[in-house]
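What follows is a single structure, written as structure tokens, with notes after it.
Here the complex is missing one protein chain, while the rest keep their positions.
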């Protein structure tokens, strides 16, 4: 069994890691870390509001009893002795200093964006760019670490990159235009999106998000060149919005392909896309589901397809505004495939491919 | 005073007409028509649920007391004697037969789509294409009517056409890509959008909507050629979605201009755009508001700007995916400028320009 | 295996029956009936929108493949040959004539209110009033039926009756005051609650609901006297509201007990309440869950406890306004325990107790 620590364990993403790792056949949780405030308490106590006795557990799944009595240590003092892998669920600010500290000793898989844009850091999506893991050796060497850092992509990038991959492989891409309608859970709970701001409303701006999606998509679909990734040579342009949805990002995508692509061929390419994930415990049977129902995908109805690990596509149709234009709508679960469960799948791939353990 | 009949007066759009015409300085409501079920009753009785006594009034504004005791006649039997103008708020099905019946005698301004795509029927937006009214003479002549029919555009078209107009004038347009996040009120109440379908959700398809917006935008920005309108020579491609918002359509627009257009110039063109509406009672001071706040426009905060008659634009920025790409977000009030109040503004323009009265 | 027909199979409650019966160890679905419009088609075709090809399936659970190719018959022509039990998911209007037609031959378990208030018709809640099933013999005899009709309670009654039962048993009851905050799904989809009416709103009236809850609660907790039920001798007074929630009714209850009841004793009575449901496939392990978290129960977080079959109680505290006052809040799943799954549990109890099969 791979022995993992979860850092940032008391927050919502940390809790999602605990759910994703509950009863995992390959990985066991051996240590929990969080901020100084929680350090020295049992996990149960650390997530209990002392004033009201309410347990601050934020997942739909029930609290993970196995870890309730584990001690929580201060993230700055986490020892990697007896740990094979760190899952980091902390904010980008502290990640900048803490993740290298862990990576000096062991591999770190992170949901933070702190290292995503560094040359020697791959942003891995199992089934999309497993080959980018080769960059980890260069990273190790360059930084003098025994471990490495590999962050998963932004939750808005992932559904886009997954669905563009078979199109890019089959037809090439000139450019991609995407408007997102993102769920509130993407903003977390500190305080995330305030009810007064989002009810009966759309917020048309998410600071930093568009730039992240644009850069990450090109990096993920790029190729390794020397010790870095050459971004894929198509432009991505986004307009990112927040809508009054709990979970599941919806994205309206317009893509211009290099070779002409008819609707049936695009659907076929998506349906037949096989990311080579067979055997990984958290992998969906199909990375992409394509619905024939013109009213799908819908976030409430489709976000949980294959445990939130599949991206659901619908409304594939020709677009007349772009050369070789194709348009479609996708729904991707931003806190399953787009966060902790996606990171666990990444760990499984790296274990399977010999990078961890 | 122009004497108007409101047809479809008991429905939500009909009620919005009554609100828009309350105390109007140029137009007075002289007749109300609705389906056979309501015929022969006072307006008050026609909108009262006999089982519960509840008044079925759907506008935020209070019921219009002036018309409460007016009789409602059967729309199929409405006499145009003593009427100068018909506002039609009926569905497209009955509009196909009823509107020509009225137009044989008097002008008809309609919120239905029944005649929007006929060659000799202009889709007028005051401040955008007033010159298209010249087509009404051809329509009259060709159809042998004393009146005419002029529908207002689809509620999703109007904000797009209004904001593209100054860009088109100043820079030309190659193509336009738009993703809408539309309010529930656009679907009406029969039953419109069911709460169970839209809460915590996005519905990515509105039957017929994308085609309407694409065709109408090109027609509205086209030019008269003979007895028809030559559509503007740029392609519009949409992805239309319904979100959990009461009123106000949000649209994320990506436009490719002919001449390069920087952000400041686009904002300037929008702000300075003067539709020549001065003196029309329902006209906004500015057709387009441009916000500097990166989090605007938001439907709840901006839909009521200038009584719902202004389109609010924000987040104007360069787009890298299209040649000379510009992107922005707009909010337009779909049941004010986008429906009855927009139709009343159209009536005012036609009265002012001598086409009515 | 008990062979069941589901009548009203294409509607939302009918679909919930199909989900509740999928893979059922004691009951198999042998016939599907619906309105004339669906008759003669396969189930799949009957629930497919011919215009768009969209499948009109309304449950969170996936469509039940086992029944997709079964034919749908006209409910007025359903033969009870080869059928041991009818589950009726139709509206009260048609139920008045159709349910007796079926009951002449076989038992009918119904979610309609048509027969709930008749003297010889018990409203059964497994675990609460199983003894009322004895009335079925009187019903059979009096009406000359081979079968019988037994409706389940209104979805708002069930959580109230379940939680009052241990209080009534232990302490007696003088009176009960209840304010409900009911989910939209309780109103169905025809059209149910319109999004425009409920977003950012509360609707403080549900026609007929308060009277139903008041009468049903007293009947369910009453005792058989001759061939009828003498209602429990305490008064129930309700104020029923609709809130913007998908599923799960929340009820704030204030109860005056005969004997003094402290908070700990009430919690103990609820927790220890054993409805004798062991062995019934759809039964929850505990009919009542009592939460210590002061912020619970919440409909989104607690409606699915034990598959929607448990009622969750919280905030048990003294009430100073009533003699021996106790107050608490409950959440009950209105379309699981409160509808089809509750009716299936009722069938299981009647099978177990020898009334069916």
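Letters A, B and C mark the chains as written, and numbering starts fresh at 1 in each.
Note that contacts are C-beta pairs under 8 Å (C-beta built on N, C-alpha and C of every residue); 3 or more make two chains touch, one makes a residue touch a chain.
What you see is a predicted model; the values in this text were computed from it and never measured.
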From C:55, C:68, C:170 or C:301, residue that would touch the chain that is not displayed: C:301
Given C:122, C:314 or C:338, the one touching the chain that is not displayed: C:314
Subunit A residues that touch the omitted chain in the full complex: 51-52, 58, 184-185, 189, 191-200, 207, 244, 246
Subunit C residues touching the omitted chain (full complex): 175-177, 179, 181, 200-205, 207, 214, 235-237, 239, 241, 243-246, 250, 252, 254, 294-301, 314-315, 319-322, 325, 327, 329
Positions on subunit B where the hidden chain makes contact: 52-55, 60, 199-200, 292-296
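Here, only the chains that are shown with their structure count from here on.
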Centre distance in Å when subunit A and subunit C are each reduced to the mean of their C-alpha atoms: 41
Subunit C residues counted as touching two or more neighbouring chains: 52, 199-200
